[in-house]
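Here the complex is missing a single protein chain, while all its other protein chains stay put.
Here the chain labels run A and B in written order, and each chain numbers its own residues starting at 1.
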Amino acid sequence: MPRETEISVNERAFIQQALQENLRLDGRAFDAFRPLELTFGDEYGVADVQLGKTRVIARISVDVAVPPPERKFDGIFQIIAEFSPMASPAFEVGRPSDAEMVLSRILEKAIRRSNALDTESLCIIAGLKCFALRADVHIIDHDGGLVDASCIAVMAALQHFRRPDVVVEGEKATILSVREREPIPLSILHQPLCVSFSYFEDGEIFLIDANLSEEQVRNAEIIVTMNKHGEVCQIAKYGGATVDPLALLNCTNVALQKVKEMSKIIQGKLEADAKKRDAGGLMAELSAENER
Amino acid sequence: MSDLMTVVLPGDDVPPDDLPKAQNKKKALKLGPGLRHIPPETITTTIAGALVTDARKNAAWIEYNSGRVSALPSAPISVQPIVILDHVCHSRPRQAVPSGGSIGTQLTLQQYLASVGDLVIATVLSSTSEHFNCYITPHTHTAALPHLAFEGANRKNQKKLPPHSLVYARIVNSGKDSIPEITCVDASTGKGEGLGPLNGGMVFKISLSMARRLLAGRKGGVSVLEGLSEKMGFEVAIGRNGMLWVDAGSVKATLAVGRAVQEADEQGLGEKGQKKAVDRALKKI
């Protein structure tokens, strides 16, 4: 089976040598992200993220389901990230690789378990009906930094998504179509984002947002998830090598700064998109009607 | 090379008028990549691109840039890169001698020769008792590089190459039905002639057409390397599989050379643009 090809010894040595001379092959600073591009689809809840050559599309969809009996007052929220051969011939359909497992696990911890989405707001009738929200993450192009890019995509898509409004009369719930009533945004409690640190030279050098070849050379990886208020949602460390605890502390400081920058970019893009949709200020009128 | 190019889609019949007219009736028509001959007299295309003809060499091929052409060993001979045609022409008298036989056999012969002799940068994957298993592009069948196919190698003195090291090699046999074979030595002289393990330096990905142009020399219209070499010294190896190996001594200089070529490639720079790229690269060092 085609395996992910390993980097050549020449490239490995060159990248390491360059790092010791304070150089990254693409000319970035050690703590710089690649240029982030974020676009939204025509529909609500589709975010297309490009981080350098890495490209990820997240899509939110909603359905009505019966809530699990042990959580009567909650809705359902799932994140599904599956690799396809599009991103690399080594990704096989139906046979998850390690990278795929790491991605799913981190997204689960970072977004779902940190309660980024208020799942209680998805409840329609306790114990009977709720919204089942689903985030599909499609990896389109892979040049490293999948976790960071996917997290941005899912969070941006969640904030962009609008769910249909619902009217409840006793035990009868009616889902109102988009034509009948303006759909409503999800209730997002906070916006966690991931920042990946790659360690080289026994922890002496760390890079933010490593690309694929840097990822193949690194000793260890630390993924910090944080929101812009500086609350750490999760920290994960993969890849054996030991890391100084103080360095870890330093990571969280750098991560906070990066998360703030990224949140700002996402916010800006969301506002620009809302403005584009709201041609002629019709939206304000519609939502005003809804409130009455 | 004509400026006006005919754009073709797979399955287009090439009208006889578009093919080069042989001045010499004895000279067989050579078909490069993307063309196939359906007996008796039909020539059709198999890939999308521009039809290019060369009346002097009596050759025709489809110029294209994308895709995994470099999967040479397992790829069909008919999609072999055309530069090899040049190769064959000005290297050794390897050209097939066209006889009165049917076009069909001549075509095969020409195309076979065309595929052999390609220079590639291969990556060693593993070693067996007889040869190294190397891959020319990721995720393809490996090619065999015999332990003895190095300059000065014999039973007692054999090269040791760790996994994932790079070699500059020539394709000896790209047979469709056998394991492809590559070599680092010229069989007739026993010399390496620049082939062999690549130590140090860095490889840069370039497009297939860029590799083709670099190997084609002046005709390829790439002046970046020449321009840089006037001011600095460096070593390069160009692999037809879309790889460029550079060693200019220091990290900065190597990067500058590699990036200048990539820039010319990605932005499709003309002569002036390339000069500017050279100046920018020299400033960085």
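Note that contacts are C-beta pairs under 8 Å (C-beta built on N, C-alpha and C of every residue); 3 or more make two chains touch, one makes a residue touch a chain.
Basically, contacts and distances are computed from a predicted model.
Undergrad: Just to verify: the chain that's not displayed, which of "Vacuolar protein sorting-associated protein 29", "Glycosylphosphatidylinositol anchor biosynthesis protein 11", "Prenyltransferase alpha-alpha toroid domain-containing protein" or "Exoribonuclease phosphorolytic domain-containing protein" does UniProt list as its protein name?
TA: In UniProt, the chain excluded from the picture bears the name "Exoribonuclease phosphorolytic domain-containing protein".
Undergrad: In the whole complex, not just what's shown, which of A:His142, A:Arg163, A:Arg218 or A:Lys269 touches the removed chain?
TA: Within the whole complex, the residue contacting the unshown chain is A:His142.
Undergrad: Considering the complete complex, identify which of B:Arg56, B:Lys156, B:Arg218 or B:Lys272 is in touch with the unshown chain.
TA: Here the residue in touch with the unshown chain is B:Lys272.
Undergrad: Considering the complete complex, identify which of A:Arg134, A:His190 or A:Lys260 is in touch with the unshown chain.
TA: A:Arg134
Undergrad: Considering the whole complex, not just the chains shown, which residues of chain A touch the missing one?
TA: 1-2, 41-43, 46, 53, 55, 57, 59, 61, 80, 82, 84-89, 93, 134, 136, 138, 140-143
Undergrad: Mind pulling the chain B residues that touch the left-out chain?
TA: 3, 5, 7-13, 15, 34, 36, 46-50, 63-69, 71, 74-76, 78-79, 139-141, 176-177, 209, 221, 264, 268-273
As a working rule, only the chains that are shown with their structure count from here on.
Undergrad: Just curious, how far off is chain B from chain A if you go by their C-alpha centres, in Å?
TA: Centres of chain A and chain B (C-alpha means) sit 42 Å apart.
Undergrad: Which residues of chain B touch chain A in the complex?
TA: 123, 135, 138-139, 162-166, 198-203, 245, 251-252, 254-255
Undergrad: Hey, which residues of chain A end up touching chain B in the complex?
TA: 2, 5-14, 17-18, 21, 23, 25, 89-90
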